[in-house]
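What you see is the complex with one protein chain gone and the rest in place.
Now for chain A:
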């Protein structure tokens, strides 16, 4: 990877994408890198298309917004239709299996995995979809270490849910193992 990696996390409001972005950025800081996280808020708090952005770099980060992402995550159909066409030509598109990909998407690699279904059925908690997603992103990009990502997750999640979130991360790693 180049020295600056830009990630855009999209889905619907309430899926914890901003928290996912914050955790990835904090993991990068634990690794001694720089990171910036930002988001666009729509007027709606839940539902609708929402996006969170993370930039991770070994250097100072000037412009704080993602211009064209190296990796784009789309958890919902609405988000995929709105954001999936804006990605680097060699970028990675990570999409939930529930989404039918819009026509004409150009990306270096498209990875489709059942993030939402795994959260609901394997872990039994739909709300850990964001943690599964960042686990998958770690496995794909290796831009933060697993050790730091786990610490960052455990620093942010409520007490008593540590084991659940560890399992969610492990599912994320596993889902993309073969890609």
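Definition applied: a residue touches a chain if its C-beta (ideal position, glycine included) is under 8 Å from a C-beta of that chain, and two chains touch if they have at least 3 such contacts; residues count from 1.
Note that contacts and distances are computed from a predicted model.
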Can you pick, from "Acyl-CoA dehydrogenase family protein", "2-oxoglutarate ferredoxin oxidoreductase, alpha subunit", "histidine kinase" or "ABC transporter ATP-binding protein", the UniProt protein name of the chain not displayed? "2-oxoglutarate ferredoxin oxidoreductase, alpha subunit"
Where the complex has a chain not shown, which of A:30, A:49, A:116 or A:168 is the residue touching it? A:30
Among A:67, A:103, A:163 or A:177, the residue in touch with the chain that has been omitted: A:67
For chain A, which residues touch the unseen chain? 22, 25-26, 29-30, 34-43, 61-65, 67, 155
